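The structure appears below as C-alpha cells.
Here the complex is missing one protein chain, while the rest keep their positions.
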Amino acid sequence: MRKRYCYSLEMEVRDYELDTEAIVNNANYLHYMEHTRHKFCADAGIPFIDLHNAGIDAVVRKIDIEYIESLHSGEKFTSALSLERKGPRFIFHQDIINAEGRIVTTACVTCVMLRDGKLSRGEEVAQLFKRFL
Amino acid sequence: MRKRYCYSLEMEVRDYELDTEAIVNNANYLHYMEHTRHKFCADAGIPFIDLHNAGIDAVVRKIDIEYIESLHSGEKFTSALSLERKGPRFIFHQDIINAEGRIVTTACVTCVMLRDGKLSRGEEVAQLFKRFL
Amino acid sequence: MRKRYCYSLEMEVRDYELDTEAIVNNANYLHYMEHTRHKFCADAGIPFIDLHNAGIDAVVRKIDIEYIESLHSGEKFTSALSLERKGPRFIFHQDIINAEGRIVTTACVTCVMLRDGKLSRGEEVAQLFKRFL
Partner (left out) sequence: MRKRYCYSLEMEVRDYELDTEAIVNNANYLHYMEHTRHKFCADAGIPFIDLHNAGIDAVVRKIDIEYIESLHSGEKFTSALSLERKGPRFIFHQDIINAEGRIVTTACVTCVMLRDGKLSRGEEVAQLFKRFL
C-alpha cells in the first residue's frame, strides 16, 4: 500500500453480495466503505449512533467512485481510508485493495454534518478527528 | 422535469431501504439506478440477462453521484435517465426526482461492455440503443 | 388465487436481488414480505413509521418460510397476505404468487407489539386492524 491511510479494515466478499455475473454488485462497495467509515469513527472514540443520538448526523453529499477490477466469491480485501477537511466538508478518500495489493475500487466520499437537521460547520466532529486531518 | 430523459420509472421507497436516520441509505440509490438501467434495456428490447448469456457483460466503471435531499419512508419518486456514448463508454445521466418535482439525487454512471471478459467497443450495444443516442 | 387474502401488491424482480444462480436470493423474499406488510399497514391507515414514532414497534418474532419455486430476472409477481391474531401475536400468512398463479413462496410471519420496548397485548393495533381479523 503506497498511500498513507489513517485506517484500514480486513474484509471478505460474502456470496450474497455477488450478482449474476459472479462479481460483487456495485452498490455493495458503498456498503463496504460506509462500514469502514463507521468503524473508523468508532475506533476514533465516537460511534456514529452516538453522534446521531447527540443530534449530529453525518450525511453523505457526494460519492465519486471508480470500479477498476471486480471482486469475486471468497476474496479477501482491505478497505482503507484517509480523511481530509475542506470547510464544512469531510472528504474520505477510500480504497478497496485486493489480496495482491492492487486497488480495485477507489472513491472520494464527501460528508457534511447536520445538527438538528441543519448544515453545521462540523467543528465538534473536526475536533474529534483532528489527529487524522 | 426540465431535462430530456429517454426513460423514466415510477418507484417508491421501501422501509427496509431506510437506515437508522430514517432516510434511504446511500447504497440503495445505486440499486434504484441499476434497476432503472436494466428496465430501460429490457424495454429497448434487450434484457441484461440476455446480453450476459450472449457473452456481453455491461460493467459499471465509474459513478459520480450527488445526494441533494433525502428520501423518506413511503415517498414516491421518479427514476429517470438519458444516455450518451463517448467512444467505448456508455454514460447514463440519471436523476431521482421526488413527488414535488425536485431532483434529490443525480448521477453519471459510466459503463463499458466486456465481450468474453475483454473490453469491447460496444458496437452491438450501440446499435441496439442508437435511437436513444 | 384460491385463498382469501386481505391485501395484495404487484411487484417485480429487480436484477440486484438475484444471486449467482440467477434466482432471487432467499433473504430478498423477507424484504418483499416486509414491504407488503408495511404497505398493508399504510393502506389500513397507519404507517409503521408513525407507530414507531408513537412508541409502538412491531417486531418480527418468528418466520416459517417455504421456497417452492424460484423467481428469475424480470418476473412479475403478486405478494399477498392475510392476517390472524392469536393473543398478543399477529400472524401474517404471506404468499408470493408468480404470473402463472402458482404460489412460489409461502410464509407465516409472527409479530408482536412492543410499547416503549416492552411486550404489549397489541390492543391499539388490533383495533386498527379489526376489519381484517
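Think of it as A, B and C in the order they're written, each chain with its own count starting at 1.
What we mean here is this: a contact is a pair of C-beta atoms (placed from the backbone, for glycine too) under 8 Å apart; a residue touches a chain by one contact, two chains touch by 3 or more.
Fair warning: this is a prediction, and the values are worked out from it, not measured in the lab.
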Contact residue for the chain not shown (choose from C:Lys62, C:Lys76 or C:Arg102): C:Lys62
Touch criterion as defined above, residue of C:Ala27, C:Ala54 or C:Leu119 at the omitted chain: C:Ala27
Sole contact to the chain not displayed, among C:Ile49, C:Ile91 or C:Ala126: C:Ile49
Touching residues (missing chain, whole complex) on chain B: 15-16, 18-20, 22, 25, 27, 73
For chain A, residues in touch with the removed chain: 14-16, 22, 31, 34-35, 38, 42, 47-49, 73-74
Interface residues of chain C (partner: the chain not displayed): 20-21, 25-28, 30-31, 34, 49, 52, 57, 59-67, 70
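Assume only the chains that are shown with their structure count from here on.
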Whole-Å gap separating chain A and chain C, where each centre is the average of the chain's CA atoms: 33
Between chain B and chain A, distance of the C-alpha-averaged centres to the nearest whole Å: 23
Residue list for chain C, restricted to those that touch at least two other chains: 15-16, 22, 73
